[in-house]
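The other protein chains are all here in position, but one chain of the complex has been omitted.
Presenting chain A:
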């Protein structure tokens, strides 16, 4: 079916980012479906690449680390002629069940799910298990989910990456039984 043809890009594996053979070209996504709701939403999403394809993906940066004054950082950035300033990022909150406080992550730093998940794993020091299209995440107590624009909680990886970036409002790394229910929705 067409709706699943686009999901190859979002297929998760345990390999390191950049090791898959899928073309790094951005695709125009002509139709996307949410796993949770059967009704189609036709979206033309043009995704923009901030960095060139050859530069390595940036990992999640913790706020205020390393401790260099923004004054100094700005000077260095002006010189590097970087066009990406903090304000242009797509910042969403990330909470993890059991962790006492929230973090923020810039979705525009990543090109695909594997990079995002890797960054989350590093930030919160956990591992996410393996993703299966129909069964969700296996092999870990932690399940990465996100809340979309409609307020629905979805499994990370269910929709094509570009759609995810556009509709994601916040992330939540669920733990335990609560997560299982979500992972099994078809």
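In the analysis below, a residue touches a chain if its C-beta (ideal position, glycine included) is under 8 Å from a C-beta of that chain, and two chains touch if they have at least 3 such contacts; residues count from 1.
Just so it is clear, contacts and distances are computed from a predicted model.
This complex has a chain not shown, and the name its UniProt record holds, of "Two-component response regulator", "Integrator complex subunit 9", "4'-phosphopantetheine phosphatase" or "F-box domain-containing protein", is "F-box domain-containing protein". Seen from chain A, the chain kept out of the figure touches residues 58-59, 61-73, 75-76, 79, 93, 95, 100-102, 104.
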